[in-house]
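One protein chain omitted, others in place.
Now for chain A:
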Amino acid sequence: MTVLTLAKALNEGLRAAMDADPKVLVMGEDVGKLGGVFRVTDGLQKDFGEDRVIDTPLAESGIIGTAIGLALRGYRPVCEIQFDGFVFPAADQIITQLAKMPLRSLGKLKLPVVVRIPCGGGIGAVEHHSESPEAYFTHTGGLRVVACSNPVDAYTMIQDAVRCDDPIVFFEPKRRYWDKADVELDAPGLPLDKAKVVRTGSDVTLLAYGPMVKTCLESAAAAEEDGRSVEVIDLRSLSPLDMEVIAASVNRTGRCVVVHEAPVFTGLGGELAARISEACFYRLESPVLRVGGFSTPYPPSRLEDHYLPDLDRVLDAVDRVLAY
């Protein structure tokens, strides 16, 4: 058992993946000597050399485009996008190429590329450093999309992502990078496409992922003091969704609230609500509610506490689903 921050757990996971397979590469801006602006790749260049841990020119389209080429040549690149707001110059390579090439080759080409993206707000940053762009990618067939929420999952999920033969967009909750947990380095993790019940309850199901899992756990603890039993599910996989675990829970509780930082309008919560209404229609006691960001550009940091879902807004939604 080792106490690791989420950032360090990813670092250890990447190290294990690189040890296990010489084809695994790490590439991105400032990932070498600096170890990435969040230090997720700290020390990797020193230990694996400049050919495996590559400080790239400052161009995101270039990072993903060349990662595709490297993957075509048998490598397994793990690309770091420095901040969520800077993935868009690479959108063309991700959406028109990375996501579609395997199908176009009728399965002859595999693109085991991992696109790591620190995501979400809550760190008082300037523009473009606090976004939650997951729905752009879950809306793109051909990509797997996952989000880790804690050090234990981060450690195994990054290794599973590297081993997976599909392209994966891997979201990391940047405001949780410094959260610590005991990590069992030899313990196998839950498969990458599985959701996890992280707190059991019987009145309401909260669905969350990435940074909002902790917020939901805190909300559930607070709700308990008011005599409410709230179940929390960490989705882990955003595409595909683990409907088995989700539906089993909502069929038991009959009430569900989806929480994400991304805008509610056409966000992942909409897809979840629709699926739950199909899968749990006869058990639902209330509509599925969504708590999330507004349909505005991410605000300046002095307003982000209003924009981001917090304990009060989650509890308010819990009250509202229970009022039906």
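Here, a contact is a pair of C-beta atoms (placed from the backbone, for glycine too) under 8 Å apart; a residue touches a chain by one contact, two chains touch by 3 or more; residues count from 1.
As a convention for this text, contacts and distances are computed from a predicted model.
Protein name for the hidden chain, per its UniProt entry and selected from "histidine kinase", "Peptide/nickel transport system permease protein", "Pyruvate dehydrogenase E1 component subunit alpha" or "Oxidoreductase": "Pyruvate dehydrogenase E1 component subunit alpha". Taking the complete complex into account, residues 29-30, 32-35, 37, 50-51, 55-59, 61-62, 85-86, 88-89, 124-129, 265, 294-297, 299-304, 306-307, 312-313, 316 of chain A touch the chain not shown.
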